[in-house]
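Below is a slice of the complex: some chains, not all, each in place.
Labels run A and B following the written order; every chain starts at residue 1.
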């Protein structure tokens, strides 16, 4: 086995990228210690890159009634349903870190019904999976169920929008054959050294 | 039957919107004669709105090896597979106009295999549907098939990215219960008055 490439498409050199992409990528590298491949693979198309990360940040970085760990749960569960290796591995790592739980990513990926999550999170993932796999059937009854589980209308938009955004993201990763960085596999599994 | 609302979520007043949203929306209204409801429904979240239309424009407005009509075919076929009423009706109208064919939108929506399209467009839609419904199974063989049908690697990205973007768009429309404007139903059906 040779290592598969990062993408089916060419990966631009950092120095050839538009300034705004390069700055953001170097910031991420600084913070994470490596450049997640999604930043490189999508940089093949700078305009799409900018819109992609703008959408990502608008959903994943903002204040929300959903914790950051909860938003990552949505990513991990729906990305496994879509067979997206990059997103399950990369966001599984982020979920482990955000939830401070080395087990929850694998649990949520394979079968969220049996994960170490709260009933509220279970209801969240039930709806996220419906958005991911049969959004045509979303109905007022789903909103009532989620309201009863304690979610505001804005929270429900957040659940749905995260699932919708990763419907796009998963397909781009599957289109390009995006490879998860080796670093992701270990992140969040070990207690941080004090 | 009363007319259903435009969205499950509140629709902001134009005057309450951030300047950039309002300017773009007024431009669209000027050009189209009405404001497509997607501009209003998503304006509930300006940051997401900006990313959404930036992504849209990066894919749908640029020069591409795919004609604008071809990109709309992808939208219409995959949106019907996702049960997205707004996208089929609105982009069906755009497809009729772009293709100068009053029949092709309904044909492509229901069963693109029998539409008045070229073999190349048939291959394009076969792949777009795979991206929409089973992107995990995309393989090098799909790329070979599309290359043999005359598509460049960049064209294939375009096909996949349009299908991926509307995977997001369809889910947002189904989440919000977005209603197509009445105007769309008739657009592109009649020959333009000379």
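By our rule, contacts are C-beta pairs under 8 Å (C-beta built on N, C-alpha and C of every residue); 3 or more make two chains touch, one makes a residue touch a chain.
Source: prediction; values computed, not measured.
Every protein chain here shares one sequence; 2 sit in place, and the complete assembly counts 6 copies in total.
Note that in this section only the chains that are shown with their structure count from here on.
Least-squares overlay of CA atoms from chain A onto chain B yields a rotation of 180° to the nearest 5. For chain A in complex with chain B, the residues that touch the partner chain are 8-9, 44-45, 47-48, 50-52, 54-55, 58-59, 62, 82-84, 131-132, 135-138, 143, 153, 156-157, 160-161, 163-165, 167-168, 170-172, 174-177.
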